[in-house]
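Heads up, one of the protein chains got dropped from this complex, but the rest are sitting where they should.
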Amino acid sequence: MSRGDGRTNDQLRPIKFTRNWLNNAEGSVLVEFGNTRVLCVASFTPGVPRWLVGKGEGWVTSEYAMLPRATHTRSDRESVKGKLGGRTQEISRLVGRSLRGVVDMKALGENTIVIDCDVLQADGGTRTAAITGAYVALADAINWAKANSHIGKTVNPITQSVAAVSVGIINGQPLLDLCYEEDVSAQTDMNIVCTGDGNFIEVQGTAEAKPFDRALLDQLLDLGVKGCAQLTKLQAEALKQ
Amino acid sequence: MSRGDGRTNDQLRPIKFTRNWLNNAEGSVLVEFGNTRVLCVASFTPGVPRWLVGKGEGWVTSEYAMLPRATHTRSDRESVKGKLGGRTQEISRLVGRSLRGVVDMKALGENTIVIDCDVLQADGGTRTAAITGAYVALADAINWAKANSHIGKTVNPITQSVAAVSVGIINGQPLLDLCYEEDVSAQTDMNIVCTGDGNFIEVQGTAEAKPFDRALLDQLLDLGVKGCAQLTKLQAEALKQ
Amino acid sequence: MSRGDGRTNDQLRPIKFTRNWLNNAEGSVLVEFGNTRVLCVASFTPGVPRWLVGKGEGWVTSEYAMLPRATHTRSDRESVKGKLGGRTQEISRLVGRSLRGVVDMKALGENTIVIDCDVLQADGGTRTAAITGAYVALADAINWAKANSHIGKTVNPITQSVAAVSVGIINGQPLLDLCYEEDVSAQTDMNIVCTGDGNFIEVQGTAEAKPFDRALLDQLLDLGVKGCAQLTKLQAEALKQ
Amino acid sequence: MSRGDGRTNDQLRPIKFTRNWLNNAEGSVLVEFGNTRVLCVASFTPGVPRWLVGKGEGWVTSEYAMLPRATHTRSDRESVKGKLGGRTQEISRLVGRSLRGVVDMKALGENTIVIDCDVLQADGGTRTAAITGAYVALADAINWAKANSHIGKTVNPITQSVAAVSVGIINGQPLLDLCYEEDVSAQTDMNIVCTGDGNFIEVQGTAEAKPFDRALLDQLLDLGVKGCAQLTKLQAEALKQ
Amino acid sequence: MSRGDGRTNDQLRPIKFTRNWLNNAEGSVLVEFGNTRVLCVASFTPGVPRWLVGKGEGWVTSEYAMLPRATHTRSDRESVKGKLGGRTQEISRLVGRSLRGVVDMKALGENTIVIDCDVLQADGGTRTAAITGAYVALADAINWAKANSHIGKTVNPITQSVAAVSVGIINGQPLLDLCYEEDVSAQTDMNIVCTGDGNFIEVQGTAEAKPFDRALLDQLLDLGVKGCAQLTKLQAEALKQ
Partner (left out) sequence: MSRGDGRTNDQLRPIKFTRNWLNNAEGSVLVEFGNTRVLCVASFTPGVPRWLVGKGEGWVTSEYAMLPRATHTRSDRESVKGKLGGRTQEISRLVGRSLRGVVDMKALGENTIVIDCDVLQADGGTRTAAITGAYVALADAINWAKANSHIGKTVNPITQSVAAVSVGIINGQPLLDLCYEEDVSAQTDMNIVCTGDGNFIEVQGTAEAKPFDRALLDQLLDLGVKGCAQLTKLQAEALKQ
């Protein structure tokens, strides 16, 4: 059985990282997972929020949002509605946790990195693209901070890389990196966040249509881990250029 | 190694369901997981939200909240702050999805059930207690709807039961049903939502302190499934009384 | 003419105080006026709001709220709507004023007590039950503060007790402590807040259906004072246990 | 003992009604109680809110607000803060209830009157001035509605007039119509809303400094009723011009 | 061709400044441009916002708002809606900029002046009346500050006066100081803010119905400058009384 775009079940969409997409940000990456396009921007600021002052630790957080016409039909702006939706907050929290999972806050020192992930075009997997791109932007911001003496040159606040991918079951088949069309027809939908050495930072699986059993769960985990390993390589390559 | 309250690693806290805790609600259950106390109230209303009218399907949703002094120190009310926090929305969405996972919307017909889960006292595992208690309140509301002819007597909109439990790793050991003290010191924290027949509705695992490997993940899944099975029995007993 | 629940016109509903309803709060009381059930929780914190710092005085305030299904039909949450309703704010202010009326702020010292009154089930008289229960929670919190040396053992910030009750006129008859059914059919509705020695802290009377004359007002005041005196006794008994 | 402005204890401040203060409103009155200046504007609109449609009844409601510099020091605007304060909502509700107390909603028919009371200058007694002026604006709006055939010429939706005044105790003495300076030093503060024939619509008494006994309460009620009677006359005179 | 109120094309409406309209404000002016009536109140406070502290400069800002029934039909309050409309913010910003254009912030010293412009009645040109009246209130507040030694007697923070007027094109004719009726039928609408010596602080022209050419723009500018010059004289006269 073949997928709409001709991929095999365990194949990622074309992945592309464009670093330094903005002139002024400490780290800025336009990440593309097929047609999904997320601008990930890491802003480095000396100092930490009040509740952390004096503890000798840094802070990393993230905000995720979508442009109104990133999707097929236009959505109202959350700024106009005057409140953040649950989905937005949930994903912002997930991205932040995922990045904090690979940052050594003591090594970061009393500095703050805010990573904005703005979805310019959405075609499924925006949150996993956001995490994957945010890591590259984070790495660039850390390098900027070293180059600008905010962090010692020999210190490395990043313990290892982090990447994320979605997996799902359609017609009983586990598929890697779902596009929007696949996402809406998936019976089960899972997001896997893995470190560069293949361990889990976050696993979130949801039965959309019907409960899933352990065997399917295991297949999804295997597939997700494999996908993250590929993304890890692509991140490393992007960071070398 | 023994736990603070003397439980074995795979032992639930004392679980208690008090049905009909309120006089007027269609279903109302005070659920207790040890010191965690959540009031789960199912409100049944004929009719559905506008976007569902005429489709012959019902709707089930949920709202989760905490009283300001459910926790050790008082938190500001979200109503006073004028906005819902991300955690509140995230859990509300999780509870709603979990319940919808066991409801046949066609069988429910054009009726709406809103399930309010208000945490009166929090000692860890409030979201899993909420889901577990909410199922019992939902079952009562469905029975009320049958008794009051809103749903046909032979129709059963509930396909099976759903229960949830938290599991976590402390000092490398997987523990079932973490209390607050355990929760804050867990390296990994996972919430498992299972159907009565042992399949998964939702799996959410987060590395708090350090990434976890597949072996630990497997242990947590095993433990969570076992815990849900016990809760399934206790729900059934509660519903028999 | 007899009342729906068989009470005489000047009879309170069954009143019950359950102290220490929560494990962690400095004072917590579940107060019941018949089916009306309000959880009153006093949170004691050293320190005062910024505008009071350095004046050697304490602060007591209160927040009142209802769970969404405390009433016959479900109400939307104020946290979801993003704003507090006028009724909520009005009652919160009333409860706060009533308690401040019996607290010597100098004796309290630079400490703050916030009293949360959350209506779990509403059957009329929620604000008067809230005040009456809040006083007991306040007394417990003060005792906790003495036991924990936040306040000197010989100092007494509470000058005397405070209790509240509703009275109303139905078919020309003054009735004490209206339940919901009576409340909606009352021509005049009055809330009386009295100190333990029988003086007034607050008197609020409203003509619902038709203006009332001085003679009726006098009867209502007499009845309210009598009701408060009974509540004062019950509070004292509860605090002795 | 004499008052700051030389009034006797039972004397009102100079009261002034300027009708038709605006060109376009159906009723508009600038009411002055000494230096307190409130613009009361009644807007008449055919039709009722959705929840009243088809019941053959009208609706009267009110909104009270203060300009930012009505007081001695500037207050932030509630529109800028993005939410209504408790005091604002409480007074808006009081004014609305007071006016509804003298309107026959059946006679009003399916029409709505919104009465805006905006305090231009505040020197104590703004809520009682608002009620007293709002009645005059209401009467003008009703007359406009008759003249414009929205209400039958022989129908009278106003059953009688309504006026309000504040009374308070300073140094043990009951005083009528407190100005700001008196208001802040009052031990007890009471607002009385009376109909033209001398009955009560609303009675709100609050112990500011110390609880008050029944004898003082009776004196305040006597004084308030007398004050309202004088205001009733002044309203009638103003409406004759 | 004659205007509805008989004015010539280059004639202002009757302009009136009533100074000291409030008892307590440092500067307060009721300004009238025909039936447009705006209360302009300048509040002087020692000290500046946090971001200006220690720079030896003052701050001038403004807030513009309309009472709900200033217009022909009642508008909902922005405080009730919980947010400021775009028009309100736009005009507030314009008034603030216009006044800052004639204030020497160094000479003002670390003091803040907030100017509230509340439209009591609107008949076109409310923003230009607001600016014109606000200048007079500002001048009074500066004089108060000198008299009260907040500013040195020989220092003059006001560099010169500022006034504003609207101009527009109706049927191809440029008209000065449009009333509401003219405003809605204008093809082009322009607001001109000029200093006392005839230079521009702000020029805002908008094609309402059809784009305008340079010749018309020039005519409008000429007319606006002339109108501002007349207002400048009237301001000076008002400030002399």
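Each chain carries a letter (A, B, C, D and E) given by its place in the written order, and its residues are counted from 1.
As a convention for this text, contacts are C-beta pairs under 8 Å (C-beta built on N, C-alpha and C of every residue); 3 or more make two chains touch, one makes a residue touch a chain.
Only a predicted model underlies this, so the values are computations on that prediction, with no experimental measurement involved.
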Could you list, sorted by label, every displayed chain in contact with the chain left out? A, E
Touching the absent chain when the full complex is considered, from E:Gly27, E:Gly205 or E:Gly227: E:Gly205
Filtering E:Ser28, E:Ser92 or E:Thr132 for touch with the omitted chain leaves E:Ser92
Given A:Asp10, A:Glu57, A:Glu78 or A:Glu208, the correct residue touching the omitted chain is A:Glu78
Of the residues listed, E:Val155, E:Ile170 or E:Leu217, which one is in contact with the missing chain? E:Leu217
Answer key for B:Gly27, B:Gly58 or B:Gly82 versus the chain not shown reads B:Gly82
Residue numbers in subunit E that touch the chain omitted from display: 83-87, 89-90, 92-93, 97, 101, 190, 194-195, 197-207, 211-214, 217, 221, 225
Would you write out the residues of subunit A that touch the absent chain, in ascending order? 22-25, 28, 35, 39, 41, 43, 45, 63, 65, 67-74, 77-80, 82-84, 88, 114, 116, 118, 120-121, 123
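The definition used in the following text is that only the chains that are shown with their structure count from here on.
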For the two copies subunit C and subunit B, is the contact made of the same residues on each side, with over half of the numbers shared, or of different residues? same
Measuring between Cα centroids, what's the chain most distant from subunit E? B
Distance from the mean Cα position of subunit E to that of subunit A, given in whole angstrom: 51
Where the centres are mean C-alpha positions, what is the separation of subunit B from subunit E, in Å? 59
Among the residues of subunit A, pick out those that touch two or more other chains and give their numbers. 82-83
Chain touch graph shape: choose line, ring, star, complete or other and state it. line
Listing of all chain pairs that touch each other, if any do: A-B, B-C, C-D, D-E
